[in-house]
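One protein chain omitted, others in place.
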Amino acid sequence: MLHALDLLGTFAFALSGALLAARKRMDIFGVIVLAVAAGLGGGIVRDVLIGATPPVAITQWAYLATAAAAGLVGFAAPVAVARARRPVLVFDAAGLGLFAVAGTAKALDHGVPAVGAVVIGVITAVGGGVARDLLAGDVPAILHSEIYATPAAVAAIVVAAISRAAPVELGAGRPRGRGSKTSYARTET
Amino acid sequence: MLHALDLLGTFAFALSGALLAARKRMDIFGVIVLAVAAGLGGGIVRDVLIGATPPVAITQWAYLATAAAAGLVGFAAPVAVARARRPVLVFDAAGLGLFAVAGTAKALDHGVPAVGAVVIGVITAVGGGVARDLLAGDVPAILHSEIYATPAAVAAIVVAAISRAAPVELGAGRPRGRGSKTSYARTET
Partner (left out) sequence: MLHALDLLGTFAFALSGALLAARKRMDIFGVIVLAVAAGLGGGIVRDVLIGATPPVAITQWAYLATAAAAGLVGFAAPVAVARARRPVLVFDAAGLGLFAVAGTAKALDHGVPAVGAVVIGVITAVGGGVARDLLAGDVPAILHSEIYATPAAVAAIVVAAISRAAPVELGAGRPRGRGSKTSYARTET
């Protein structure tokens, strides 16, 4: 389930990156680069933060292929669509929700405490969009619009709360018990 | 001691981020995001670089709470104060010194050689400010003002020199002997 969420979020974010690049009249190379950065950015940052290196978005070719495919779709989209502001926002919102859920679930799976898992979920959700906007020379949308961080935080908190109430495995990962909240004590200073 | 330095530096940097956001007339969401990025950025980069993942700024809620509190203080500050350039600089300088010391000490604690620990101390010190300025759309202050990298480097070198002269434990961390300088040889290519 985590894997499917991740790939869906990757596609949505990559499409938002491709459409932004198209709106800025970049050529095919710029569109692909911005699609890949937007699609893989959040997951790579998440995996680096939880120590799951090399990041799955790099070792599994499905992620890169998904992001590149979204880039080609965005590049091939009709100019009228590509220049519209709305599609970028819609796919951005979809990627945001999917990545917030997948990021929080993976962090919990790796034994990160609930509050930390929520923070990682939010960073996963906003990371790709921030990378996309910075690369394109824009001030990241998260800084001037509350529609970004808030729903990502709500989604992450819901996942963490559900996980605590019914600690079933969300991913295919390692066993995780109720005692996992303190398992990272060794990394504290 | 390391923990207290870290939280103080987090508060100072977060306040500098909040005041910059307020000066740019961002709303409450932008102020909080920029405060958190400025306050936690340096410590997160430090922990990723020394392999202490997940970063303590994420797993311990005190960091996030401190940065968010500084964000609220910055948002609530009188407009006249918030628009002034000086407070940002003062809190930036305070955070710089605190993070240079804490970053160098933690890197030494993790067995990073002295020169590497100084580099990590400087990166810890300037990381939050660079993140803050990039997100806000400014060229990072470190590039056009020598008051940033120089004092951070001096503070980091002093910590490394003191640590070599009197190798007492600066943090609550693992034992570290004089032989630790070569303990990362396995990561060299």
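What to note about this one:
We just call them A and B in the order they show up, numbering each chain from 1.
Going forward, a residue touches a chain if its C-beta (ideal position, glycine included) is under 8 Å from a C-beta of that chain, and two chains touch if they have at least 3 such contacts.
Computed from a predicted structure; not experimentally measured.
Within the set A:M26, A:A69 or A:A153, the residue that contacts the chain not displayed is A:M26.
In the complete complex, the residue from B:A4, B:L143 or B:A161 that touches the missing chain is B:L143. For the options A:L8, A:V48 or A:V73, the residue in contact with the chain missing from this view is A:V48.
Chain B residues in contact with the hidden partner, per the touch definition given at the top, are 48-51, 107, 110, 112-113, 115-116, 119-120, 130, 134, 139-140, 142-146, 149-150, 184, 187-189. Counting over the whole complex, chain A has residues 2-3, 6, 21, 26-27, 29-30, 32-34, 44, 47-48, 51-56, 58-61, 64, 106, 109, 134-137, 171-173 touching the chain that is not drawn.
Following the convention adopted for this analysis, only the chains that are shown with their structure count from here on.
Chain A and chain B have Cα centroids lying 25 Å from one another.
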